[in-house]
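Structure, as structure tokens:
Every protein chain but one is kept in place in this view of the complex.
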Amino acid sequence: MSVFRPFAPWLISLAVLLLLPAVTGGSAVSVINVIAIHIVFALSYNMLLGQGGMLSFGHAAFFGLGSYAAIHAMNAIGDAAYAGEGFWAHFPVFLLPLVGFAGGALVALVVGWPFCRRAGTAFAMITLGLGELVATGTQMFPSVFGGETGVFSNRMVGPVWFGLELAQPADVYWFMAFWVFAAVLAMWAFTRTPLGRMSNAVRDNPDRTQFIGYPPRNVRFLVFIASGGMAGLAGGMAAVNYEIVTPESLSLVASGLALVMAAVGGLGIFYGPIVGAVVVTLMNSLLSDFTDASVLYVGIVFLAVVMFAPSGLAGGLEQIRQAWHRAELARKWPGWLVGAAAVIAWILALVLTVELVYLIRHGDDKLAQALGLELNAASPLAWGTVVILLAVGYGLWRVTAKHREANA
Amino acid sequence: MLETIVFSTLNGILYGLLLFMLSSGLTLIFSMMGVLNFAHASFYMLGAYFAYALGLHIGFWPALFLAPCLVAVIGAVVERYGLRRVHASGHVAELLFTFGLAYVIDELVHLFWGSIPVSYVPPDYMQNALFTLFGTDYSIYRGVTMMIAVFMFAALWFLLKKTRVGMMIRAALTHGDMVGHLGHNVPRLFMGVFGFGCALAGLAGVIGGPLLNTEPGMAQTLGPIVFVVVVVGGMGSLIGAFYASLLIGLLQTFFVAFDASIADLLGVIGISVDPYGEVTGITLASLAPMTPFILLVLILIFRPCGLMGELEP
Partner (left out) sequence: MVKTLLNRFAVSLLLLAGVANAANPEPVRFALIDPLTGPMSVVGQPALEQLKFTADRLNEEGGINGHEIRIVGFDNKINPQESLVQLQKAIDDGIRFIIQGNGSSVGSALLSSINKHNQRNPEDRVVYFNYAAIEPSFTNERCSFWHFRFDANADMKMNMLTDWVAENDDFKKVFLINQDYSFGQAVSEAAMRMLKEKRPDIEIVGNVFHPLGKVKDFSPYISKIKSSDADVVITGNWGQDINLLIKSASEYGVDVPFLTYYGNTPGTITQVGEKGVDRIYLISEYHGDFTDPEIAERQEKMYKQTGWDLYPRVSVMLEMIKKAGDKAGSVEPVKLARALEGLQFKSMAGDVTMRASDHQIQMPTFISVLKNNMSHGAEGTDFNFHEVAAFNAEQATLPTSCRMRRPK
């Protein structure tokens, strides 16, 4: 049993990946494919922020440029396959994420050295500048970046691997499953390498690593390249999924998405960004069907995590796991459960408030309909409910605070 | 040609002064608290929307004074109950907090005022021409805006250099601990400065809203440029921020006005290339949106403390 222990998470994930399409319906596949891309993107971001202590606001530059590299390669495959000869004629679309990786890593290699002198605010600012520079610069070279239209392509070209024609989203799923597994495995392995360990040391105490003979700048630079490459790989996956790349994929908004996903999931834990990617992508794509305030909800979740749970959602999971290991769960769960109830009461109050404001300003929101709420903003009942929910949440929290502290 | 230069200068200075209003608050906050407030431009947007909403009921001028005060209150509350809480977790947590705050404020603006630009316009009499030069009108509103900006700059200088509060702020900028040891309430000072900085941003929004279109995307367009101003000017240097604002304002306006391409410029020094080539056909106008960021990256690489600053970020 103990022999399998280290492999258990991987075997479970593999099983999940294999069973997922059978469990979920056909139309969910499109969303799952996007989640796969975002998992790799968020994890690559966390190589910088969580493990290397470098806060970046320009990570989408590598994602986007990797994406562009892959889509141009896809077009090259299409052209070469038509002619029937040349290097690209034998290059399967299946391997395009590798082109994305090369693109992202190459860009990081070229621009990275001057950036990695300092971490912290200076690094944040310079990556912000890089991101905006690349995003606005794309408009100037329409033959490479396609202007407003972007570059589109067709993924059903070139040699077919594993019988995957990539015609339907369901085909693309197996492509995504392979690459998300491979990329997560690779990034996990990276944390185990001496370089991965050193990057943690540089994050925690750059002066000391300097003293023991590892210039922090070199370590940061290498991590920067690896992370840029993985972001490019995610970009390559996106190019195959969407068959179009637009300049928006390099923008500050896209960089912000990586940051939000990683932070919501938890920066300190390897699998945190995976949790974050799943939650944030689902919120974005499912909530937007029901409410026009979906981005607001994502923003509030992010803010709440930063303020009240700096270790993220995965941090919470980790606490539960540890409590279970130490056989403390039985002692702790009542406090946690009531705490969770308090949080739920607050969330309900918040959602109700947002929906009421929405009702006043714009008329009915779909979320209220979906929840079966007949809202009337003029009635004191609705606002009274908000107050009661807030009070109930506060009461539950205060009553059990002592219990949680005693059992912490 | 002359008229282009005159109007580009006027517009560039106006834009630069607006940028300075925004960045002066940010640079104060940064140098004092070490927080690079990502949501700063969102407070600018709040200023514009508050002025619009208040203006519907109490008229333009009262709103001009009231809206920044409201923004200041909100800023102070954010500092007291949000920022102070995450302060313990370090600068990265603070940056993340303000980043999330920017998200939420932007979305709240969507929620309250919708996603379509609101028609926030100055009173009719201010849209008339102040003077007409080369057949082009220059509206009273632009003139007033410029005056408010200059007045604000003077007031800020007076406040910092000539008053007791200003002395405390300047002392806290460099020797925060010492000010605390002397028995001043530093957290309250922080709260005040944060609120004040937000009010400056709000004021920029109040007068900039009618010029730059009051819409929910206005924070996102200006936010990164404000950072550029602060970094290029030198973190914590007000006078640096002033020069950097004017520099960026003028550069962007002149680049659009003089639509020379790279080929034209090369032509001036005697090199002739294809004027419609992909690289050589790039015009200064299309470079305009990039100039702030080119400046930012170059400054951070070659002179990390900025034009006038003494501290590295």
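A few comments on the model shown:
Should a chain be cited, it is by its letter among A and B, assigned in written order, with residues numbered from 1 in that chain.
We take it that contacts are C-beta pairs under 8 Å (C-beta built on N, C-alpha and C of every residue); 3 or more make two chains touch, one makes a residue touch a chain.
On a predicted model such as this, the values are computed, not experimentally measured, just so you know.
Touch with the chain omitted from the figure is made, among A:24, A:154, A:205 or A:319, by A:154. Across B:4, B:163 or B:185, the residue that sits in touch with the chain not pictured is B:4.
Considering the complete assembly, chain A touches the hidden chain via residues 26-27, 30, 34, 139, 147-150, 152, 154, 156, 167-169, 242-246, 248-249, 288, 292. Counting over the whole complex, chain B has residues 1, 3-4, 7-8, 11, 15, 110, 115-117, 119, 121, 127, 129, 132, 134-139, 211-213, 215-218, 221, 253, 256-257, 259, 285-286, 289 touching the chain that is not drawn.
Convention: only the chains that are shown with their structure count from here on.
Taking the mean of the C-alpha atoms as each chain's centre, chain A and chain B sit 31 Å apart. Within the complex, the chain A residues that touch chain B are 49, 53, 55, 114, 117-118, 120-122, 124-126, 128-130, 132-133, 136-137, 139-143, 252, 256, 259-260, 263, 292-293, 295-296, 298-300, 302-303, 306-307, 310, 354, 357-358, 361-362.
Put simply, chain B touches chain A in their complex at residues 36, 82, 85-86, 89, 91-93, 95-97, 99-101, 103-104, 106-108, 110-114, 220, 224, 227-228, 231, 278-279, 282, 286-287, 289-290, 292-294, 296-297, 300-301, 304, 312-313.
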